[in-house]
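One protein chain is absent from this view; the other protein chains keep their places.
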Amino acid sequence: MKFIDEYQDNKLAKGLAYKITQRSTKTVRLMEFCGGHTHAILRYGIRQLVPKTVEMKSGPGCPVCVTATADLDKAIALAHLPDVIITTFGDMIRVPGSYSSLQQAKAEGADIRIVYSTIDAVEIAKANPGKSVIFIGIGFETTAPTIAASILKAQKEKMENFHVLSLNKLTPPVMKALLDSGEVKLDGIVGPGHVSVIIGSHPYEFIPQDYGVACVISGFEPLDILLCIDKLVEQIEKGEPKVEIAYPRGVKPEGNRKAWQLMEDVFEIGEANWRGIGIVPRSGLKVKGKYEQFDADKAFSVSPKPPREPKGCRCGDVIRGAATPVECKLFRKVCTPERPVGPCMVSSEGACAAYYQYGTPENLQGF
Amino acid sequence: MTPFGLYYGLTWAKIQEAMCLAVPVKIVSIDGDEAETEIAGVRRRVSIALTPEAKVGDYVLLHTGYAIGVIDEAEAEETLKLLEEIASLSEVH
Partner (left out) sequence: MDDSILLAHGSGGKLSHELVEKKFLPFLANPALNKLDDSAIFEASGRLAFTTDSHVVDPIFFPGGDIGKLAVCGTVNDLAMNGAKPLYLSLSVIIEEGFLLSEVERIVQSIKKAAEEAEVSIIAGDTKVVNRGQADKLFLTTSGVGIIPPGVDISGANARAGDKVLLSGTIGDHGIAIMSQREGLRFAMTLESDCAPLNKLVSQLLEVSSRIHCLRDPTRGGLATTLNELARQSKVGIAVEEARIPVKEEVKAACELLGLDPICVANEGKMVAIADAADADKILAQMGKNSYGRDAAIIGEVINEHPGKVVMKTKLGPSRIVDMLSGELLPRIC
């Protein structure tokens, strides 16, 4: 497969691993923002290729994981409304809310359908004119333009039964919040490749400028990640942090202007509630007034009971990079993919799910 | 009658819509704001609403049914060249 296979080459990987090992003289603490990166790193054994001086922590880049329990409870409550069809990306349905889950709601009779794309959600709305279709809009800047496009399409076709529950979140503000908190000391950030296809590289300039932290944007194949680590190590060794694109085949500095236009037309920026972090100002997207007929928050009113977090779950700590999944007492013993306690074990991009599925450096010793 | 067909999605618990991930696919034909794309023999229809500049023959990054960006093939080549250089330097040692 073109643009995939070439970036999995064994020989080139060894070359990069060697270079990083030669270059790295001091400990560097890196955070990969994206859940997709966490999975790729574990799936391809990247940690075994880089020297021990490179420490990697996973960050809050898992849309399902960072959705606040209160927001999930709201989605579940919406699912129980009469004549409502909930459409959602797959992982959401198994995440435990305070008292239930979307999966449980479905078993109780709610009409909940997994979709691969917002296009499917719009088509379901077209096929069911007597019902209200609500799309649970999670995701970052990669997904937000697709949601904006779906609202514009619904408007163009004069649809009255398509709504979006906008839980979309923005990447740079939460990075700032994490850096401000100082909870986890970082030297470099592995920037999210596909978010950056949309937003470009300029929005990350504050990271080296205000915090002295290096930021290199990475693709998702193993060579992309190794190249990113190489550039981060280089910057940190030189003491010259900056924003760099290690994924130039996908990311341009200015991003995707058309996608931006759509987002700016449909959404406005507001605060957002991040699991494990709390309210982060100007980090969420809300549907603008001119499209309010598509805003699920305006069209429906539900009052779920006050949220409660699962006992003992350390998802919040894992999301902030303050703990690894193995440090959670529930990991593997109580919390498994079959019986997840928190979203990090459910989501295909959750750190806990990745550690569970691919093993950890600890239990791979001696192989 | 319950339309069984429409509920399969519910138990696709492990399908990774992979919110971070996008797959490189090649555009084989364009029809308005949709395109027929192909990757290693698998064809899929995608929306090019976000990449109106895409042309037949371009490779695009596919994410949840939309092309989110056109792949810069020249940059891809440059990256591979760089990686080859790095690999050959490491062999010298």
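Which chain is which? They are A and B, in the order written, and residues in each are numbered from 1.
Convention: contacts are C-beta pairs under 8 Å (C-beta built on N, C-alpha and C of every residue); 3 or more make two chains touch, one makes a residue touch a chain.
Just so you know, these numbers come straight off a predicted model, no measurement behind them.
Q: From the list A:43, A:238 or A:329, which touches the chain that is not on show?
A: Of the listed residues, the one touching the omitted chain is A:43.
Q: Counting contacts across the full complex, list the positions on chain A that touch the omitted chain.
A: Per the touch rule, chain A residues meeting the hidden chain are 1, 4, 8, 10, 13-14, 42-49, 94, 114-116, 120, 222, 336-338, 348, 356-359, 363-364, 366-367.
Q: Given the full complex, what residues of chain B touch the hidden partner chain?
A: 1-2, 4-6, 8-9, 11-18, 21, 23, 39-45, 62
Everything below uses one rule, namely that only the chains that are shown with their structure count from here on.
Q: Please tell me the distance, in whole Å, between the geometric centres of chain A and chain B computed from their C-alpha atoms.
A: Those two chain centres are 18 Å apart.
Q: Chain A touches which residues of chain B in the complex?
A: Its residues touching chain A are 6-7, 9-10, 12-24, 26, 39-40, 47, 49-53, 59, 61, 63-66, 68-69, 71-73, 75-76, 78-80, 82-84, 86-91, 93.
Q: Can you name the residues of chain A that touch chain B in the complex?
A: 1-4, 6, 9, 11-12, 14-16, 18-19, 22, 34-37, 61-64, 89-91, 93-94, 103, 106, 112-120, 138-140, 142-143, 145-146, 149, 153, 192-195, 197-198, 220, 223, 227, 230, 248-252, 256, 258-259, 262, 348-349
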